[in-house]
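All protein chains but one are shown in place.
We just call them A, B and C in the order they show up, numbering each chain from 1.
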Amino acid sequence: MDALLEYAWVVVALPLLSAVLITAVGKQLPGKGSEIGIAALGISWLLAIGIAWETFVNSPIEPLERAVDWSPLGGGFVFELGILVDGLTAVMLLLVTTVSFMVHIYSREYMKGEPRYTYFFAMLGLFTFSMLLLVVANNLLQAVIGWELVGLCSYLLIGFYWEGKSNQDAANKAFLTTKFGDVGLIVGVIVLSAGMFGLTDTPFNIIEINEAAFAGQLSTTTIVLGMLLIFLGCISKSGQMPLHVWLPDAMAGPTPVSALIHAATMVTAGIFLLARLFPVVAQSQAVMATIAIVGVITLFFGGLLALVQDDLKKILAYSTISQLGYMVAAIGVGGYAASIFHLFTHGFFKALLFLGAGSLIHAVHSNNISDMGGMARAMPHTFWTFIVGSLALAGFPLTAGFFSKEEVLAAGDIWAGAGFFTGSLVFWVGLAASFVTTFYMARAVFLIFAGESRSHHPPHESGKLMVGPLMLLAVLSIASGYLLTPMSPEAPNFETWLATPILDEEATFPFTGDGATEASPGTVTGDGVLAGAASPAPLAAAGEDGAVSILHGVPYWNLTKLAMVLVLFFSALFLAWRFYGKGLPERDPTLQMGGFSRALVNKYGFDDAGYRYIVVPVRDKLSAAATYSSNVLIDGVVAGVGRATKHAAVATYRVVDQQVIDGGIHGAAFSAAWWSEKLKRIQSGDVQKYAGVLVAGTILLVLAFAAAR
Amino acid sequence: MQIDFIAILPEIILTVTALLVLAADLALRGDAKQFVNPLAALGTVGAIVATVTLWGSERVTFGTMYVVDDFAVLFKLLFLGTLLAILGISWRYVAENRFFQGEYYFLLLTSFIGMLLMPSSRDLIMLFIALETVSVPAFVMVGMRKRDLYSSESALKFFLLGVLSAALMLFGMSMVYGFTGTTDLVGIAAAISGETASVPLLLGSVMLVLVGFGFKISAVPFHFWAPDTYSGAPIPVAAMLAVASKAAGFAGLAVVAFIAFEPVADVWGPILGVLAVLTMSVGNLIALQQRDLIRLLAYSSVAQAGYILIPFGLARTGPEAAVVNAAAIEAVVFYLIAYAVMNVGAFGVAIAVERRTGLRSIADYAGLSARSPLLAMGMTVFLLSLGGAPLTVGLWAKFAIIEAIAVDITLFGIVLAAFLVVNSVIAFFYYLKVVRTVWMDEAPAGLPKLQPGFNLSAVVVVLMVGTLVLGVLPGLVTDFSSVISIVAAG
Amino acid sequence: MSPIGPLVLAAFLFSAGVYGVIARRNAVLVLISVELMLNAVNINLVTFQNLLFPGDPAVTGQMFALFIIGVAAAEVGVGLAIVFNMFRNRASVDVDDADLMRW
Partner (left out) sequence: MDPNTAGWALVVALFLPLVGAGALTLMPSSMDREIRRAGVAITAVGFALVVAITASFDYSRAGELQFTTDVPWITAIDARFSLGMDGISLPLFFLTSLLTLLCAIYTTKHLPSPGKPKAFLSLMLLLQTGMAGTFVAFDLILFFIFFELTLVPMFFMIGMWGGPRRDYASVKFFLYTLFGSVFMLVAFLAIYFQAGANTWSIMELSTMAPFGSTTFQTWAFLGVFLGFAIKVPVWPFHTWLPDAHTEAPTVGSVLLAGVLLKMGTYGFIRIALPILPDGAARFAPMIGVLAVIGIVYGALCCLAQTDVKRLIAFSSVGHMGFVMLGIAAMNEAGIQAALFGNIAHGIITGMLFFLAGSMHERYHTREIAVIGGGMLKKMPVYGVLFTYVAIASLGLPGLAGFWGEFAAMWAAISPGLGLADSYGGLYLGLVVFAAIGTVLTAGYFLWLIQRVNLGEPPERWADEPLADVQAIEWVSWLPLLALILALGIFPRLVFGVQDAAVTNLVGFLGG
């Protein structure tokens, strides 16, 4: 079966090749180079599908690792360039190539007439290559390289319209914020590799690190310090609070870029890395708790922020932040498979939403939903694909988003069942956030598609090249969810796909929760909306001390919770419809609330209460506060840090460098000159003074001699 | 008593030459007078040949007063070489400035005869005579520009301070004679070893003896004459004073210090060390202020004297001291050779620039590179060498001194080294100032191109080549296993 | 004989000479002071000679003294020449008028 896997490197190489070719000859070609990119990505895509298939049907599989000694690093250590193909890699390969391929096709029309058309495609190729390089990395150093390169591409593409000051700032902000996180990543990687000294010549090798961690060869310090630092990198890269601030600004880039980089792939690199190193993460309860809490905060407040946005891309950006929060939180509560599963599905439907948004923006030449409205009639395909995407994002049952998000919640529930407080946190907050998600997506959808058109340009449906990808992604937004559902077989399914020799069914966490000691498997059985571990078998196998197994097995239906989700969904939908169903409210919704409340007196008092005491505070106050905290506080801090640094810089330069240090040198020189000025006076020109000094000196010396003994 | 004429052959040749020069001067008329110069040069070459033949031999004559060993021969060669160079740079200068050429060359040769005597002297009387033979003609030569106020004033200063220090030295010598009952250096050494070595009065008079040489080498506080005299005297004379008579002073100092007063080396060593520090610091610091190139060179040569004094500061007494003292003397000798090469060169260039125009302030050297690339190149090389830049002999000179220090590291040695380092950095300030003016400033309009003339160019070129060649292969002269013979005497 | 007398005399003469060289403004007097110093040295030498080797044929001291006398003559000759020259140039023999060159 390895036959195909051996060629995984081709998947990586092709985009690079296309980037090079496009830069070289792109301009001369009729398609301005786009055809090269599309062709290359197409082949990569097919290959990736093949690899995914191979790994999936035969899962769980023995990972395939191929590496060459790329360079000695001194001390006998070696930096190897290699590929590591297992389920996780295959998933990512599939996701990245698919979205990238779609974006390539889409951009061909979307970017038409751009002055830097060719450059754009070259960059897409370069980005795809970098992302894949990171994905297939068999060692952390290579991963870091890919990581930094995607950062660069992101910088270059956010600043694609570099004539505008704001775009430049956005690009710099993105690069520097993530670069700050990279401090953590790099030092973390260094710390981990330092733990491997003496164990191996390839201290960056991921598999070896994982095995060492599982075998307890790594000291707790190494693990905790290393992983926390690496997690800092993830926080910045994957838009976790408080370092998410760059992501909304990153929307300054062209929409396809937002879809590819800032929704589907690059921002998920952090989660991918955590998953890659999950065996290490799993060694430390502290690390996992930190991850979980950061994730929870992000998923909730990130979602709230989306409520008050008018810019469609900003709405999607904040929702991306929130969804990334889910993934991170899942990692934090042991939902290894759940997290990647959500990453996988989210990649498709968020890319879909962005490309849809792009199609809309293309039509009305504006990002603001207040300029849209009534687009359903004008752009039917965009409409229904967008609806699919929104449903998936909102987690409407039987969409991909539904299954993956509920997996996350289930993971939280199981974790809670095992006695970890972060578990219930993830579960309940995640549930609440799904309400918010539904609300803001519904709001967006209503404002865009319902009511009358508010656009200044007559909207028109986009061409095939743009609609085609939408459709395919829409299909995937539904289908990809079925890799892990209650209907799925024991194997192969998404979870067995991700299983590795280390993370097999027997694998368990080395620590146990508080309540877990007396917990029988039964109680440990999470009863999330879809609870993991339908059959208690893996848990029983997980040992009688209640140790939690890392893989949860196939979920099963739990109708009560399912009902709960549906209620949440529809209530949110209904509320949104109430406010926005008839297009953009002329007056401020709060005033509209006044008229609403009158109706409550007689029949809808229940709604009214719900509205007054839940929605209004949440939507206006809390989110406003969150917005404030995000845009003013954290941004302010970031900006402040920037300014402070500048001042520090100027001060250091002016005072320390120019005066203290240099001054010292000059001081020496001047003092020499000063002495010189004084001393030369001795040369008075009067010979008898000379004689006097001469004699005096002689007498002194004579005395010195005489006194010498 | 039987006299070894071979041993004193160089002196004899030089004396004869001097007399011939005088006679020739009477015979020749007008412009022809300038041809006494080649005559003198001829005699000098003869003396050199005679001296070379003495290399490696060990001759003693006039009782034990006069010794010719490698130490002496090396110094004699140094003097004669310098004499040749000075003759070279004097020719046109003297000829054009129309002063008594015959007398000038006669006095020059006489003064050098005194120098030749210096390193061979092994007796206080001999030393005194040598010293005066060097000085008295110099007094006259400095005042040779009779109508020039500066010249006569500098002559006066030079003379007064000279005789004063000579008198002080003589007083010291008389006291030493009183204590030891002999004027023979070795005898003195023998006499003052033992408890007499700690009689304050004796030590005091030892110091007085050193004063005379301190004056010759212009060590602080005996240096005051140097700047005024150099800038007043005809430049070739200044060169002679700055190089040859200074070297003679060091030769005498070495002889008297390491032979006669070796037993009390632990007394005069440190004090000369302190003098060294004073000398180089004062010289360099004042040099920073100079606008006049000759005065700058004067102070720089004061500073150089300070460097050369450092090895004396390292001197020790006792049998185990031999190695240190040997290293010290080697350093001194090598430094003097290097110093002669580069300093005569610098003065030569100064002559070429000053000769016609009479310009001597540093500003007047602006754009020299355009007016005469050769001279500019020469000046650069010589000054950088004085500073101790690599690939010039100057570096090795300083190297030799540091090496002498490092032979047996003491705290005092480290202090001296530190002062040497700091001073050589300070020194670069003013050397570079000149170099910058020469190359990087625009020449004032209307200045003619310089034609230094053949002899002077030849001298400059030869010295420049010497500076560089020795800078690459100092081995050509650093190997003096034999010059330390005078230490063995100690 | 006791050497004390001559030695004290010599010391006195010498000091007087030093004082004269430093203090007297007239160049001629300065020259004379130099003479004083040199003769003080001569007295010293002769005294020591007679003190150390009374009636000894080896008369180093006297020899030295003779040399000094000769050299002194030469020096004073040169000195006078220089002083005259200066007098011709500036019609003054005050040494401290000679301060053209300084610093």
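Just so it is clear, a contact is a pair of C-beta atoms (placed from the backbone, for glycine too) under 8 Å apart; a residue touches a chain by one contact, two chains touch by 3 or more.
Treat the numbers as computed from the prediction; the structure is a model and nothing was measured.
Student: Would you mind listing the shown chains in contact with the chain that isn't displayed?
Tutor: A, B
Student: Among the options A:Leu46, A:Ala479 or A:Val650, which residue touches the chain absent from this view?
Tutor: If we include the chain that is not displayed, A:Val650 is the one touching it.
Student: Touching the absent chain in the whole complex: find that residue among B:Met65, B:Ala389 or B:Val460.
Tutor: Spelled out, the listed residue whose C-beta touches the missing chain is B:Ala389.
Student: From the list B:Ala95, B:Ala190 or B:Ala417, pick the residue that touches the absent chain.
Tutor: B:Ala417
Student: Could you tell me which of A:Ala24, A:Leu46 or A:Ala194 touches the chain that is not displayed?
Tutor: Per the contact definition at the top, the residue touching the missing chain is A:Ala194.
Student: When the complex is taken as a whole, what residues of chain A touch the one chain not shown?
Tutor: 70-77, 79, 141, 144-145, 148-149, 152, 155, 159, 162-163, 165, 168, 171-172, 175-176, 179-180, 182-183, 186-187, 190-191, 193-194, 197, 645-646, 648-650, 652-654, 656-657, 661-662, 665
Student: On chain B, what residues meet the omitted chain?
Tutor: Touch set of chain B with respect to the missing chain: 384, 389-391, 395, 399, 402-403, 405-407, 409, 417, 421, 424-425, 428-429, 432, 436, 439-440, 473-475, 478-480.
Operating definition for what follows: only the chains that are shown with their structure count from here on.
Student: Decide which interface, B-C or A-B, involves more C-beta pairs in contact, and give its chain pair.
Tutor: B-C
Student: Where the centres are mean C-alpha positions, what is the separation of chain A from chain C, in Å?
Tutor: About 100 Å separates the centre of chain A from that of chain C.
Student: Give me the residue numbers in chain C that touch at least two other chains, ranges are fine.
Tutor: 18, 21, 95, 98-103, in rising order.
Student: What positions in chain B touch 2 or more of the other chains?
Tutor: In chain B, 156-157, 160, 164, 168, 227-228, 286, 289 touch at least two other chains.
Student: Using the touch definition up top, name the residues of chain A that touch chain C in the complex.
Tutor: By the definition above, chain A touches chain C via 680-681, 683-688, 691-692, 695.
Student: Please name which positions on chain A make contact with chain B in the complex.
Tutor: 669, 672-673, 675-677, 679-680, 682-683, 685, 687, 690-691, 693-698, 701-709
Student: Going by the contact rule at the top, pick out the chain C residues touching chain B in the complex.
Tutor: Chain C reaches chain B through residues 10, 14, 17-18, 21, 27, 30, 34, 37-38, 40-41, 44-45, 47-48, 51-53, 60-61, 63-64, 67-68, 71, 74-75, 78-79, 81-83, 85-86, 89-90, 95, 98-103.
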